[in-house]
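Let's turn to subunit A:
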Amino acid sequence: MLEIDDVSVEFGGGKKWKPVTHGISFSVAPGETVALVGESGSGKSVTAMAILDLLPANARRTGSIRLDGEELVGASEKRLRQVRGCDVAVIFQEPMTALNPVYTIGHHLSEAIRSHRDVSKAEAAEKAVDLLRQVHMPSPEEKVKHYPHQLSGGQRQRAMIAMAMASEPRLLIADEPTTALDVTVQAEILDLVRELQQRTGMGVLIITHDMGVVADVSDRVVVMRDGRVVETAPSRELFARPQHDYTTALLEAVPRLGSGTTSSAVADRSAPPVLDLEGVAIEYPGSWRKSGFRAGHDLDISVAPGEIVGLVGESGSGKSTIGRLAMGLLPVAAGRMEVGGRDVSAGSRADLVHIRSQVSMVFQDPASSLDPRRTIGQSITDPLRWTRKLTSTKACRARAQELLDDVRLPKEWVDRYPHELSGGQRQRVGIARAMATNPRLLVADEPTSALDVSVQAAVLDLFSELQREHGFSCLFITHDLSVVEQLATSVVVLQHGRVVEQGPTARVLNDPQEDYTRRLIAAAPVPDPDLQAQRRAQRLAG
Partner candidate 1 sequence: MGVGLVLLVLTLIFLALHLVPGDPAMLLLSQGDGGSATPDAVARVREQLGLDQPLLTQYWQFLSGALTGDLGESFRNGQAVSEAIGERLPRTLELVGLATLIAVVVGVPWGALAARKGGWFDSVTSVLTSIGVALPVFVFGSLLVLLFSLELGLLPAGGFTEWGDDPGRHAQLLIMPAIALAVGFASTIARMTRSAVLEMLHQDWVRTARSLGLSRRTVFRKYVLRNSLNPVVTTVGIGVGTLLGSTVLVEKVFSYPGLSSLLVDAVTARDYPVVQGVVITIAVLFVSINIIVDVLYGVLDPRVRR
Partner candidate 2 sequence: ACGGGSGSSGEAGTLRFGLSAEPVTLTTGVWQGSATNFVLTLIHRGLMTLDEDGELVPGLAASVDTPDPTTYVFTLHEGLTFSDGSPLTATNVKNSLEYYANPDNGSTLIAGLQDIASITADSDTQVTVTLEAPNNAFLEFLAVPTAAIVPDASLNADTPNIVGAGPFEIEEQNEGVGMTLAKFDGFYDADDVALDEIDVAYYPDGDARANALVSGDVDMIDYVTWENFDRVGDTDGVELAAQPGPFQYVQFNVTDGPFADPLVREAVAYAINRDNALTAAFQSNGQPLEGVVTSNDPALEGLGDELWTYDPDRAKELLAEAGYPDGFSATLLATSQYTFLQDTALSVQQDLQAVGIDVTLDAPDWSGRLEKGAAGDYDLAVSGDVGIVTNPIYLLSFVQGPDNFNRSFGYANEEIAASLTDGLRATDDETRAAAYEEAFDLFATDVPFASIDTRDQAWAYSDDVEGFSNLPGFHTFFSGYTLANTSIER
């Protein structure tokens, strides 16, 4: 159905064009799911965007892209428009910036529904709620009225998915569609895609870093590196007998749940905790019409010095909210919060200054948390300058280059702007920025969700190394349980803004006490197509 032949994407403008991908070729058959995997920054997203010519204005594509035999390179804008949203739908990588902040989720969905179909407004509204329900959005009737910024990262992503599904396309391009979703929701969404695929014969091109997901859904895998396809193979074969060295390395880097690797971090429980929440409630202020929304209830969480606490839980359960609270970006609505032994519940100026001298953060959404007008080098070292830890421009630049190198980004990129990076690259910039200040507590909100496993492994290694060196504590928000297992000393499981279970990592993961935790562990996909098929069958049956 989709044939991509020798496609290259070049960036630049004027006379200088710099290719970032080179002669990519692969195809997607009807009903087939092709997974595009590979190194962060290898050109997966731009290839996917090239299909519908959704590249940025300073990019161009060459080669041949055929949909059902029809050439799309050089097709008229009018024709492309007919194809877009109708034949081919796209789920974008970063849902925050991909949604228009001034429209509600419902509006976005109606727009998607009505773009190619003659549907009345009322019907579309109804359909919108229906779609949200299908992607397991909690209380969809409410959420249609929300604006993007009022949703959690995973909820936005689900809205994005619902938009793409709205037109029941023949080809779905999904660019990391589940990065912000907890494993249970992820499993349900993947089921949904599969169901739709079986019903309509839809082809799926999915870009993901989660080898478990690859194993779960894909029929074929295309592996990319450095802007080139290094290997294409049916999934089973690939997992069983990877041909290319890179593929082998990639598969080896995949963390596996229950593989026995455990955190090397040691919590110092004798000292007062770095972060201590006691019966804390968190509230988002309402507008004059609506009352506020309570996103956290009665939270008791404590992070000891040197400890890494994994915060897992349902999408929208309040993980990021807790992170923002710890950072002093949200007030304590009730209860007591201590940072580094100081009661900061009042949130006075001095409290905030104190918090910020101790805590640093990796934001969940890298695109929107970077200043578009500052180079990544500046962004990384700005915290240092602001806190007067580094003042000379030269020193800053040098430090930025060092940090870039640490997160596996080319040093020469210090002068690039965020929009010139791939999603994973931006995320690494965010990590570098958070690490730059040597905090006592690092709040990391899904810091590796957009990273391929090999880069992720490298970053996590770096993380452990730094942690050993500086002994900082960490509140690690993630939905990847294997990462939790590998990194965290203890785990907090969150649902609906409440802590459902917490304890040492090994205990919680091996012997979960609560139903929700059990489900969560059961839903984690494993990077083995055969095993994953069994698990799926089990889950769907039970």
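Candidates were picked such that all candidates are chains of the complex that A comes from, given by their letters.
Convention: a residue touches a chain if its C-beta (ideal position, glycine included) is under 8 Å from a C-beta of that chain, and two chains touch if they have at least 3 such contacts; residues count from 1.
As the structure is a prediction and not an experimental result, all values here were calculated from the model.
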{"item": "Pick from 1 or 2, the complex member that touches subunit A", "value": "1"}
{"item": "Complex interface listing, subunit A residues touching candidate 1", "value": "49, 52, 54, 56-57, 77, 81-86, 89-90, 92, 94, 97-104, 111-112, 115-116, 147, 149, 160, 163, 167, 285, 287-288, 367, 419"}
